[in-house]
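Of the protein chains in this complex, all but one are displayed in their positions.
Up next is subunit A:
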Amino acid sequence: MSALLDTATVVLVSVGALLFLAGALGLLRFPDTLSRLHAISKADNLGLGLILLGLLPQSASIAGGLKLVCIWLLAQLSAATASQLLARAVHRDRTER
């Protein structure tokens, strides 16, 4: 059982890290702010989600696992707000021009 859980952890964390790498590449390579935002928000939501999901079986207690879930939810909330605000600023700059 524990070997199975460990495998799940390794796979999920690796895929999450890969998503972060893809997001970082997009952030560096995409031409404009909106597509860069698109790239980084995918990495944030799904990458962090997968990494935390992978870490859940390793947490020693239920409280520890709940803390991980809370971290993910809070990161989701702040990332969603930040990208909305950034996108809004881009939109405003475009319409003013």
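By definition in this document, a residue touches a chain if its C-beta (ideal position, glycine included) is under 8 Å from a C-beta of that chain, and two chains touch if they have at least 3 such contacts; residues count from 1.
Basically, contacts and distances are computed from a predicted model.
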Chain left out of the displayed complex - its UniProt protein name, from "Multisubunit Na+/H+ antiporter, MnhB subunit", "ABC transporter permease", "Oligopeptide transport system ATP-binding protein" or "1,4-alpha-glucan branching enzyme": "Multisubunit Na+/H+ antiporter, MnhB subunit"
Of A:7, A:35 or A:84, the one touching the omitted chain in the full complex: A:84
Interface with the unshown chain - residue positions in subunit A: 70, 74, 77-78, 80-81, 84-85, 88
